[in-house]
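Input: a single structure, listed below in structure tokens.
Here the complex is missing one protein chain, while the rest keep their positions.
Then we have subunit A:
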Amino acid sequence: MDRDNGSGGPSTPSGPTARLRRRKGSTEVAPEVETNGDRLLFNDRNKYKSMLIRTYSTVWMIGGFVSIIYLGHLYIWAMVVVIQIFMAKELFNLLRKAHEDRQLPGFRLLNWHFFFTVMLFVYGRILSQRLVNTVTMDKFLYKLVGRLIKYHMVTCYFLYIAGFMWFILTLKKKMYKYQFSQYAWTHMILIVVFTQSAFTVANIFEGIFWFLLPASLIVINDIAAYIFGFFFGRTPLIKLSPKKTWEGFIGASFATMISAFVLANIMGRFQWLTCPRKDLSTGWLECDPGSLFKPEYYTVPQWFPEWFPWREISILPVQWHALCLGLFASIIAPFGGFFASGFKRAFKIKDFGDSIPGHGGITDRMDCQMVMAVFAYIYHQSFIVPQSLSIEMIMDQILMNLTFEEQRALYTKLGQIIMEKQFGES
């Protein structure tokens, strides 16, 4: 689906624009600003120069992002994987000390070994059902895939253990502390990077809506906070990020919740965005959107003003869920940004990397997104997915987890159980 691209207006929901604005609101990237006595953006004279650089890279990012959404689930997944690889690369490079590294050849390779092991494990788990559904047509592939999945956990475990043993065998005297810190650092990076991307991918295959809405909310929150801070900002919010203000924070919260409500309505009307993808195909999706996306009509209450054009509004039940997502995005997700700021101050680094001109590294862009992706997944699993075991869920399990023979065995046994019950009752 093509999206309407207003150039950088506050209602544009896609990722990069807000990343642009949010970047402006931090001290780290524009050190020349500090020459002004007052740090608030309200008094920043140089903002127009930096704005142009960022707008340029932002527009490119938006364009890329929109075309990926149009192409579909598999391509979004690929985009997530690519972003992840870049993030990991930035973070691995961050705490490496060039001097020690020269004495340890092959140590960097170990990092990437662990990275690909974790990738195999995480995506194997999430996408195994979908992979099975894709190859049901071919008997041989089906058996092969089934067997691979059965031994998936063991394979990943032995790959990890191999890396572990490799690490121990390459421990060098007098370098122990550096090597152990690198090992711990690698694990922390992998956990941070993979938790959020695993949940993101799981969300994507439940329906692009559950990926796009949370991501957009973070972006909108940033833009709105920037604009409110631009016009009204007076009281600093937190010592970690001196450019953020309370006015920006509160204003952005309201704006985010309202746009969450509205956006959910708009996005919920496209089947491309709301249908879950059950296999790894790339074609068009058709499905019954479910009760969550069926509009319900409410007549506007009497106390609404006369000029309100509609007498009746349609609300999708999902919009109420979107309110909760909006609340989280505006209040709690910014702490991801504070964490990253604190981290950069602690280790005295300006940016995580320099991949994106005018912005910083990819990790700088993704810090709040990470917190939001995890929450979106957990929210979805707890409140959206029906919890009581229904026929559909068991059906899904049967079709996805069992081989043909096992399905038939189940069918026979179930038949017997039903027979016995009927005889018992008669």
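Of note:
The working rule: a residue touches a chain if its C-beta (ideal position, glycine included) is under 8 Å from a C-beta of that chain, and two chains touch if they have at least 3 such contacts; residues count from 1.
Rule of thumb we're sticking to: contacts and distances are computed from a predicted model.
When the listed names "Phosphatidate cytidylyltransferase", "Snurportin-1", "Proteasome subunit alpha type" or "Oil body-associated protein 2B" are checked against UniProt, the chain not shown comes out as "Phosphatidate cytidylyltransferase". Residue A:407 is the one among A:67, A:282 or A:407 that touches the chain missing from this view. Interface note for the absent chain: among A:56, A:70, A:116 or A:164, the touching residue is A:164.
Even with one chain removed from view, subunit A keeps its contact list with that chain: residues 150-151, 153-154, 157, 161, 164-165, 168, 171, 173, 176-177, 179-180, 184-185, 187-188, 191, 239-240, 332, 335, 338-339, 342-343, 345-347, 371, 374-375, 378-379, 381-383, 387-389, 391, 394-395, 397-399, 401-402, 406-411, 413-415, 417-418, 421.
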